[in-house]
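Here the complex is missing one protein chain, while the rest keep their positions.
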Amino acid sequence: MAPSPHQLRLRVRYGETDQMGVVHHANYLAYFEEGRTRMMADLGCPYGELERAGIGLPVRKVELRYRAPALYEDELCVETRVTRLRAASVSFGYEIRRVADDELIVTGESELACVTLGPERKVLALPDSLRELLEPHLEGAV
Amino acid sequence: MAPSPHQLRLRVRYGETDQMGVVHHANYLAYFEEGRTRMMADLGCPYGELERAGIGLPVRKVELRYRAPALYEDELCVETRVTRLRAASVSFGYEIRRVADDELIVTGESELACVTLGPERKVLALPDSLRELLEPHLEGAV
Amino acid sequence: MAPSPHQLRLRVRYGETDQMGVVHHANYLAYFEEGRTRMMADLGCPYGELERAGIGLPVRKVELRYRAPALYEDELCVETRVTRLRAASVSFGYEIRRVADDELIVTGESELACVTLGPERKVLALPDSLRELLEPHLEGAV
Partner (left out) sequence: MAPSPHQLRLRVRYGETDQMGVVHHANYLAYFEEGRTRMMADLGCPYGELERAGIGLPVRKVELRYRAPALYEDELCVETRVTRLRAASVSFGYEIRRVADDELIVTGESELACVTLGPERKVLALPDSLRELLEPHLEGAV
């Protein structure tokens, strides 16, 4: 059975719209980021703690598909899944829907590398504690 | 012979950094947007004019790969190419390098649909005038 | 008796920090905007509806004082009051505190003009319906 995705609700802010009258496309990266970091926090591993321990998860790759525009004041639901766990990286998949009519707004995926923070980033194995928290949420996990 | 890409120089702003000490990954979408719209303006078709004529080019799909972090005050060069021209869409490819050491920072591609502006967007053929301006810059064009 | 302010809780997003390791100062304008527009929505007059009726409330003046830095993942409470109601403008005052320790982070005030939307903005009297909703929340109102 597929693990259920993490769900986060957020409301579109005025400053997130552009003159086309819809959410500017760059803001969905912030929504994705909120999705995965709230997921981590809800699992008991806030991303801020990871950074305080000297570990960072910078985004290495991201893909977005814009399905329908979201509007100012829309309430959106960001669904986040773990789509891949590797030795030193983790990928998250996202579906953003408008709560009012369940319309699919944006889908996407991002791959994050695990690195040491500081002037020179070195690739690092994902901490076991984080891996154990994420594993049950891995898509396709049994 | 490959057409030479459009080049735009910009400098990283303080507010574009995040607490990892580097440019926050969402800002590269703004750099891409500046790249393609300055290209259109330099070719004689500013994007703003298109919108005033009731035509929009919303982003339908985008991919980014983060190669190396850019820092505050870095001067960056955004190289933009036309990678695909279809009946009702156009794709642009991007390479962002740091001017000081020519390091490759981010690469990516975005696909834009051609639509009517207004409450209901209808797919529209790319205006011929725009197609003619972009065609010579199409990657792989002879 | 002073009317109680509107309260909105929000959490600092990663992309809202800068390389100083704190919330970049421009983001508080977005928090203020969320404060006043959520207040209007909770009073029964969502700002979006006003715009759909052809009326806008652009910011004419704003002041901010930064008291203490807010950090990534901090939960903040935005308290919004109506500080002045005039014929064709309304002012809101804000206090933003960190929920965990009640520390005062930012205070400020903004003045919004009431105008017709569209290419040429004309000053407009505040709609009576909006004035009636805001009046009981006017600071110093009896």
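Per-chain numbering from 1; labels A, B and C assigned in written order.
Here is the rule we go by: a residue touches a chain if its C-beta (ideal position, glycine included) is under 8 Å from a C-beta of that chain, and two chains touch if they have at least 3 such contacts.
Keep in mind that what you see is a predicted model, and the values were worked out from it rather than measured.
Undergrad: Touching the absent chain in the whole complex: find that residue among C:M20, C:A53 or C:V123.
TA: C:M20
Undergrad: Tell me which of A:D18, A:E79, A:E103 or A:E139 is the one touching the absent chain.
TA: A:D18
Undergrad: Among C:R9, C:R60, C:R86 or C:K122, single out the residue that touches the unshown chain.
TA: C:R60
Undergrad: Which residues does subunit A use to touch the chain missing from this display?
TA: Contact residues on subunit A toward the absent chain are 14-15, 17-22, 24, 26, 72.
Undergrad: Touching residues of subunit B against the unshown chain: what are they?
TA: Residues in contact with the chain left out: 13-15, 29-30, 33-34, 37, 41, 46-48, 71-73.
Undergrad: With the missing chain put back, which residues of subunit C would touch it? List them for me.
TA: Residues in contact with the chain left out: 19-20, 22, 25-27, 29-30, 33, 51, 56, 58-66, 69, 117, 121.
One rule holds for everything that comes next: only the chains that are shown with their structure count from here on.
Undergrad: I'd like to verify one number: the distance from the centre of subunit B to the centre of subunit C, where each centre is the average of its C-alpha atoms, in whole angstrom.
TA: 34
Undergrad: Report the inter-centroid distance (CA atoms only) between subunit A and subunit C in whole Å.
TA: Chain centres of subunit A and subunit C, defined by C-alpha means, are spaced 28 Å apart.
Undergrad: Rounded to the nearest whole Å, what is the centre-to-centre distance of subunit A and subunit B, using the mean of the C-alpha atoms as each centre?
TA: Distance between chain centres, rounded to whole Å: 24 Å.
Undergrad: Provide the list of subunit A residues touching at least two other chains, using ranges where the numbers run on.
TA: 29-30, 33
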